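Pasting in a structure now, in structure tokens, and then I'll have a few things to ask.
Missing here: one protein chain of the complex. Every other protein chain is in place.
Should a chain be cited, it is by its letter among A and B, assigned in written order, with residues numbered from 1 in that chain.
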Amino acid sequence: MQKLGLLALAISAAAWASSATAESPEAGSDLVQQLNQAAVAAGVKATPREHALSKRIYLYHYFSGDQFAALTDSRADLSLLDADILGTVPDGLMDLGMQSHAIAMLGDNGIARQPGTAITWFALAQRASENDHWPEAFQLADRALSESGLLTPDQVQEAHYIQVTASAQQNQLDKAHSELDKMTAGTRWQSFARYNLMLAMMRQDVGSDELAEFIKNEISITPDDYNERSLRDRFLVTAGRYEMRQKHYPEAVHYLRNVSKNSSATPDGLLQYGWALSKQWQYDQALQPWRVLQDNYPIVNLSVLESLMATAYVAELMQGGIKSLHVYEYAEKGMLTGLEQIDRLNDDALLLAWIQQWEKRLPETSGNEDDALHPALHNLQDDRTSRALISLFSTAPFITAQQQLQDVVAMQNWVTERKQYLQNLQTEASDNNSRFAEGALLTDINAATERLHELDNSILASVDTLRAEYRQPFRFATDSEKADIAHIESLILEAGTDTEASAREANRAMLLAGLAKWQVHEQEPERRAAAEADLRARQKQAKELNEQINAARTMQDQMASFYANTDSHLSSMAATYTKLEQLEQHLAQLRSEQEMRVVATAREHLDMLKSRLKDYLATTRLSIARLYDTELRRNAKTGGLGDDQ
Amino acid sequence: MKFLAAGMLWILGMTQAVAETQDNAQLEIESAKRSVIEIGNEISEIEDRLVSPVSTKASLYVAVSGGRFFKPLTLKVSGAGITPISYVYTQADVQALAFGGVQPLPAIDMAPGNHRVKIVVHGMDERQQERDLVYEGIVRKGETHLKMLLSIVDNAAQRSAVATLRTW
């Protein structure tokens, strides 16, 4: 089978080369056709039954979700000759995180023409949208929706969502609206799609009234469900920020005041609410949401950091003089604590340990309203632990690096398990060889041959006996019957016919002899049939034994030739084992590199936070210094000691 | 083999995708995954071809036709000279069978000759009542790889299912 695969690839390569030189975008390697040709060329003579079996084994693995078995089980190899099976291979590859391979296979003309691949197109549309490849994502989703009957209702909605988002990302608002109209109202996908469309509308300077109309439902309804509430709040925060940018402060305050107190968008909502109030000169009121924010959320949260800076800024705007010093000092203290925390966290060993401990954590929502919503980056969740580093999860590079690390760890586990398995196979192969060398089968064959010989002899004896019986006047008489008849006949001879009494006696004996002979004659057919049946049974037994001996001899020969190659088999296994070891080493290196990548991503984020915090701190300290300076000058003029009389 | 087809296409046809992703880490990891599938394929071949000769090999497969009147929960195979096999079905397994998949059970080592085989499939009927389907019979092992297909087939008239065994 390996040979077939390689041959197929050789043809595939040639086709690819010729299509590449033709520079035709339509030209593909047409894998299906080439594989079929290759199958013929390789002389595969599988029966239709074998072929169907292989295909159904593949489908069993595929449908039970074991994509790895589907791709590696040698019993399913023949299924590759079927285009419909080939069409599902990219799906399996996608499941295994081998997107590049899947795309390469789907680029093949033979597969592209295949029906029944909606799920794969859908999965690819998801990946394309995650990677911001919007035109491709739209096309792929379109392809998936062309066979929407193969998708679940939720998948259909998601495919539409991808189309709305793709149109919105390309600022094709009319198209996005028309795609949105195809969606079912009230589904989460429709909400995601509306959010992304709202962002696109904002990019094209949507008016306040139109925006208010677009999100009127969000203003009026506060869902009980945490995730739904988070999404609704996200609408309001984004709308509030937009209106602030447009200097429509009352509208902004209206949106932001309605943000709930417990959702993933609450910190950003509180920050923006304070800003909106401050823009309307409501400084005292502005400090309230920031204080709530600072009291309830970790210091390294971006919103909290910004609120500290904002507190200081507003304090200055209040022109409260020395009275507002405590506000500045509060902000300064908070920033110093933040810096301390960041310095503590910004340690490779600690980050590495943390990453290894929290490997699987999902990202929280990004605080940047300009990020289009995507479910993969938008798991609206409340994470109670490790909050100090929570903002780290919202960055796409971190999530990607973390997922890649997961893959490497999973492969390492696989290699460890397979090494053990291969060792077991090696042991089994050696044990089988040793058992064969002990010659048990040969002994059995010899014993069976001996049994057959005995059986043959007994059959020959039976044949002789039968022949002898056929020559007898009274056939198949038992020994006792023969003895009885002989005895009666001797009585007849002894009795003679000298006297009337002896003649009577002889007659009676002759009558008895006749009766005995008649009885023997009467039973002859039954006895003869039984004897012949017994002979036939033994002949059949001998035939079967002979067949078994022949089969065993064939098996002995096959086994002899198989086990003669044991060394070669073991060395093949050893070669595969070496590959496993090499892969193990490679994965160990890859894991360590990947962990460093994750750490580097985390550090990069922390450095960004630190740099921002330092800027805020410098500004705050400058303000404090200026405040002292102003107060000193004032005191110098008045001769006071700083008391604000 | 399927991997090889996909893998080679990747090498030949992925120039564009590679240029698009520009993510070395991702490519390195995908490349490692290719190695995993390739070695997985090799181990499957080893298991199939290098551990014991075909003359001692027998395989048992399970298929479900219909699946309305009987859903398997466990399966037990026993017989003289056969290492017993037990299997526990999950919902995903049963679904894959209902979709037309054929389940390959672990390979059986079997000497040539006649063997009495007993297969007990414990499962649920249409009314969620537990019941057993039993196949008992003699299979003959020759010098070639013996293949046995246990089919669980709905009998609509009796609203039940039967288990039959085909060999070749």
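Basically, a residue touches a chain if its C-beta (ideal position, glycine included) is under 8 Å from a C-beta of that chain, and two chains touch if they have at least 3 such contacts.
Keep in mind that, in the parts below, contacts and distances are computed from a predicted model.
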| item | value |
| --- | --- |
| Chain not present in the shown complex, as UniProt names it (candidates "Xanthine dehydrogenase YagR molybdenum-binding subunit", "Two-component system, chemotaxis family, response regulator CheY", "Thioredoxin domain-containing protein" or "Adenosylcobinamide kinase") | "Thioredoxin domain-containing protein" |
| Interface partners of the hidden chain - shown chains only, full complex considered | A, B |
| Residue among A:D154, A:E417, A:E581 or A:D629 touching the omitted chain | A:E417 |
| Hidden partner chain, touching residue among A:D132, A:D154 or A:D225 | A:D225 |
| Chain A residues touching the omitted chain (full complex) | 65, 225-227, 262, 357-362, 379, 381-386, 406, 409, 413, 417, 420-421, 424-425, 428 |
| Chain not shown, touching residues in chain B | 71, 73-74, 86, 88-94, 106, 124 |
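Throughout what follows, only the chains that are shown with their structure count from here on.
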| item | value |
| --- | --- |
| Inter-centroid spacing, chain B versus chain A (mean Cα positions, whole Å) | 19 |
| Interface residues, chain A side, partner chain B - complex | 1-2, 4-6, 8-9, 12-13, 16, 29, 31, 35, 49, 53, 56-57, 59-65, 68, 71-75, 77, 80, 86, 89-90, 93, 96-105, 107-108, 131, 133, 400-401, 404, 407-408, 411, 414-415, 418, 421-422, 425, 428-429, 432, 548, 551-552, 554-555, 558-559, 562-563, 569, 572-573, 576, 579-580, 583, 586-587, 590, 593-594, 597 |
| In the complex, chain B residues that touch chain A | 1-10, 12-14, 17-18, 20-21, 23, 25-30, 32-37, 39-56, 59, 61, 63, 92-93, 95-97, 99-104, 111-113, 142-143, 147, 149, 168 |
